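Below are the structure tokens for one structure; questions will follow.
And now, chain A:
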Amino acid sequence: MNALPVVILLTSLLPAAVTFFLPQEQHAWRNGLNLGGAVIKLGLVVVLMGAVAEGIEPEARLPLAPGLDLVLRADDLSLLFVSLSAFLWLLTTVYAISYFGEKPELSRFFGFFSLCVAATTGLALSGTLITFFVFFELLTLSTWPLVAHKQDDQSLAAARSYVLYALPGSVAVLVAIIWLEGLVGTVAFAAPPDLSGVDRWSLTLIFVLFVGGLGVKAAIVPLHGWLPGAMAAPAPVSSLLHAVAVVKAGAFGIVRVVYDIFGVARVQELGLGTPLAVVASVTILWGSVRALQQMELKKRLAYSTVSQVSYIVLGTALAGPFGTIGGLVHLVHQGIMKITLFFCAGLYDERAGARRIEQLDGLGQRMPWTSAAFSVGAMGMIGLPPIAGFVSKVYLGVGAVQSGELWVLAVLGASTLLNAAYFLPLLWRIWFLPPQTEGIGATPIPFAAVDERVPGLVVPAMLTALTSVAAGLFAASAFSPLGWATLIAGGAYSP
Partner candidate 1 sequence: MTGEVALAVLLLGPLLAALGCLLAGRQGSTVALLALIAGAAAVVVLWDGMLRTGPIEVRLGGWGAPLGIVLRADGLAVGFLAAAVVVMGAVWAVARHDFATPRARDVFWPSSMLLWGALNAIMVSRDLFNLYVGLELLTLTAVAMVALGRGPGAIEAALRYVLYALMGSLVYLLGVVLVYHGHGTLDLDRIAAGRSGADALALGLMTAGLAIKTALFPFHAWLPPAHAGAPSPASALLSALVPKAGFVMLVRLWFEAMPDATPPAALAVMAALGAGAILHGGLMALRQERLKQILAYSTVAQLGYLFVMFPLVGGAGAGTAGAAEAWAGTQIGAFSHALAKAAVFLCAALWIRAIGSDRLADLAGLARAMPLSCFAFGMAAVSLMGLPPSGGFIAKYLVMRASFELGLPGWGLVLAAGGLLAAAYFYRPLAALFAREPPRVQRTPRLLEAVPLALALAAAALGVLSQPAYDLLQAGAPAYARGIGP
Partner candidate 2 sequence: MTGSVVLFVVTASALIGIGLWGFLVQAHLLRRVLAFNVVGSGLFLLFGALGWRGGGVDPVPQALVITGIVVALAATAVALWLVGRFAEETGRADLPEDRREDRQEKSSAGGRP
Partner candidate 3 sequence: MTVLFDLVLCALMLLAALAAIGGRGLFRATVFFVAYGITVALAWVRLGAIDVALAEAAIGAGLTGLLLLGAVARLRRAGAPEFPVRAGLVPALAAAGVAGATGWVALRVPGAGGLWTEAGEALPLSGVENPVTAVLLNFRAWDTLLESIVLLAALLAVWALAREEEWEAPVGPPLHARPGGVLEGMARLLPPVGIVVGVFLVWAGASQPGGAFQGGTVLAAVGLIAALAGLVALPRPDSGSWRTALAAGPAVFLLVGASGLALGGLLLFPPDWAKAMILTVEVFLTLSIAATLALLVLGPPQPRRMP
């Protein structure tokens, strides 16, 4: 049982290693390998879930040097993230195979794609801070070639700006880790360190370094500059980037730092909870406002991500179980909903040539399935019941009341209005406006020739849309994201 985390990691690491060396023409082998890895992984994650639910926390350890062990360990928080990534990886792989067809450089693409997922998995299953950092960096490195994949100037510039933000962020995280370890020894998540002997200022600075470094990946304002540009990447990459891989890794890291290193109580004692909540709120509002100004679909979605990911941070910053649950559950909910939107954006682009919002006019007629999925995702983001996003917002609101930070309610309200303001016009255009057959907004593909019927692209989008509805409808079940988040929050607040 202890080997299980390692095996789960290998289900993406091995396909990555083999894929790099597969000749370009070996489409069947490459696809089989990646799909097989994804399916096996999903199965193993389910097994792991059962084990953790029974109270077993499997752990594997590789010593690198005295006091430096790579530890893979599954606890309930890591499972929340790993199950999300396993599920979405499978769908994204299906989507990507259809999306790329037989385009060039696919061995490189799928190699780094799998490596990226392996990094996310490792990050989720990390048992110590340094293990977390190793996978955090692996993620940075494996994402770069994905962002730059198209190899045109725009992609290369986006990749460049990504690295420009990410590497200093990593250095901040590394310094924070080493500083902390210099004070209290190796830090394992299972046994949070005793910080009582450390002075206030060191702890505050370490916390700021952590949040600053992880905040680059989580795209917290003003560290978010790389994210909108990164939408230059191919649609499957954007989907993964915005839903599970990079931004989520940053948010997940902040959750780990707050709950498993500092502890909620100490964060409050140091007076860091409220500032963090403020930063998150600013990000939420700023992202929404910027999204409103974007006329390119993927850019609008990207700014929406900036805004939505900070819900997670906001929930974490609020002291109190409801805030925690709201933040954690949004980690999953935002992923499912945002990937739906990006799948659909890719479909609009690929099948209709529509990239700008005015090009979406009337596409609901030619692409009903895509547009239905898109609508579910968008309404979920706004927070309309019974879609998953509603659950997140309710819990965050209650959490705000519980922790006495009533101004947060205003932020949530304003953000919901802004969400509606930048999503509803899209739905209006898609469903109710006539198609533009000529003129500025017209799509490069003639309206009559638009055809969404590519199962590999549409089915994943439909599935994630359905899942986000189901996550909202069956929120009360023990194995729903909400049920799982409640379990974790119970651990964080138990004495």
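Rule of thumb we're sticking to: a residue touches a chain if its C-beta (ideal position, glycine included) is under 8 Å from a C-beta of that chain, and two chains touch if they have at least 3 such contacts; residues count from 1.
Inclusion criterion for the candidates: all candidates are chains of the complex that A comes from, given by their letters.
What you see is a predicted model; the values in this text were computed from it and never measured.
S.K.: With chain A shown on its own, which candidate in 1, 2 or 3 touches it within the complex?
M.R.: The single touching candidate among 1, 2 or 3 is 1.
S.K.: What does chain A use to touch candidate 1 in their complex?
M.R.: 20, 62-68, 70, 104-105, 108, 130, 133-134, 137-138, 140-141, 145, 148, 151-152, 156, 159-160, 163, 167-168, 170-171, 174-175, 178-179, 181-183
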